[in-house]
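A single protein chain has been removed from this complex, and every other one stays in its place.
Order of writing sets the labels: A and B. Residues in every chain begin at 1.
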Amino acid sequence: MASETVVPINADVDVVVARQRGRELASELGFVPTDSTLIATAISELARNIVCYAKHGEILIKPVQSGDRVGIAVVARDKGPGIANISLAMQDGFTTSGGLGLGLPGVKRLVDEFHLVSNANSGTTVTIKKWKR
Amino acid sequence: MGDQKSKREERIGSTSPSRVVPSSSEESAVPLLRELVAHLRKNRTQLREEWARRITEAKLLTAMTREEIFAEATSVYDNYVEVLETGAVEALQAYARDLSERIIPRGVETDEVVGIVLLLRDVLARSLFAKYQADFQLLNRILDAYEPAANRIANTVAVGFVQERERIIRQQQEAIRELSTPVLQVRERLLILPIIGVIDPQRARQLTEQLLRGIRTNRARVVVIDITGVAAMDVTVANHLVQTVEASRLLGATVIVTGLSPEIAQTLVTIGVDLGKMNTVGDLQGGIEEAERLLGYKVTPFATPFSETSQET
Partner (left out) sequence: MQVPILKQGQYLIASIQGALGDQDLVQLRDALAEKVGRLRARGVIVDVTVLDVMDSFASRTLRDLAHMTRLRGAETVIVGIQPEVAFAMVQLGLTLEGVDTALDLEEGLAFLDKKMKRSRSRG
């Protein structure tokens, strides 16, 4: 089985690298093109959040398995300022950096599982999973 | 037979993660199983025939010919003995899947597959009884060693069959879904998507993907989605419909939705779907006319064929 990749995120060009890695792994695992695109798009959004809010962080992309199901997990980690109000950040239309404000709730819609941990001292970690159909 | 033996030795040599025996506490079962395997191998021809006979007698695998049953029985028998010998079930698993794939389309049922494996168990157990009946203690120990291995084998085959069956059912459902949402090209640049029946989120998603591909391959400019045949719509499905309309627009196609029932119209209003984004026309006929107008075709009623010239000037 394919192994995991870590992409350091420090600038906007890293966003492109991260999503390309994600797409590569997704097609390697046999995801249909539509789902590979959903995964790549989700990674793009998560990586962009790191660049916009935390400046530096990393994206970890790895295959996962649960019973018969094969999937892909993406962990976006940063040591930035953290998200002050998580429930607010998960509302459609909310943004603090002049973006479209569809970031996190939009990402949640693209994937099967979404998990967010954030606090003021240790930064933000978003974990998403998508299972093969 | 020669190469089969070498293959067997190879398997013994390789370590395999899932083993029936031996766990360290059952170390004593190993020599017994070895003896058992030798017995089954020596009487292969006779036991195999006995088994095939019992299968026919029990009216199992009726969809298959006698020759086919015998050929499969031989393979299962050899796999069976091999599992007893090596403890590795992977080869049997693979064979069970392969067998299931071949016999499921012919209508073989789960109980038949379980039935034949249990019959083999019985045939083998009887032959062990016959051989060791003089030494009751040894017979008991042999059966103790045989029992768990035989159960595991029966289980492996049954599970393999059921899994394969489920896979085929899923595949068929998928195929039926594809068929139930045909994207039709009625004329150049115009697609019609008549949706009939219940839409769940999975089908809605599939439908969208299919339509988007259809727009691209047919270079469609206008799509008419007719939902006359859809009885009910909840908020999730309604949102899917809106997304379908939006995604089609991103590809450059205009969507016209027709056949909204009063109930669905009420649902959409109640849940607050943004109807401004949706281009709706009462019925399919009206939708196609609207589409043709958008495409720049002139619609002329058949009843007044000569009005066209007067319109032109």
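Just so it is clear, a residue touches a chain if its C-beta (ideal position, glycine included) is under 8 Å from a C-beta of that chain, and two chains touch if they have at least 3 such contacts.
These numbers were taken from a predicted model, which means no experiment stands behind them.
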{"item": "Identified contact with the non-displayed chain, of B:R126, B:R187 or B:R213", "value": "B:R213"}
{"item": "Touching the absent chain when the full complex is considered, from A:D12, A:E28 or A:E113", "value": "A:D12"}
{"item": "Residue in contact with the excluded chain [from B:L118, B:I196, B:A247 or B:V273]", "value": "B:A247"}
{"item": "Positions on chain A where the hidden chain makes contact", "value": "12-13, 15-16, 19-20, 23, 33-34, 36-38, 40-41, 44-45, 48, 92, 99-100, 102-103, 105-107, 109-110"}
{"item": "Touch residues of chain B, complete complex, unshown partner", "value": "208-209, 212-213, 215-216, 219, 221, 243, 246-253"}
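One rule holds in what follows: only the chains that are shown with their structure count from here on.
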{"item": "Distance between chain centroids, defined by C-alpha means - chain A, chain B (Å)", "value": "32"}
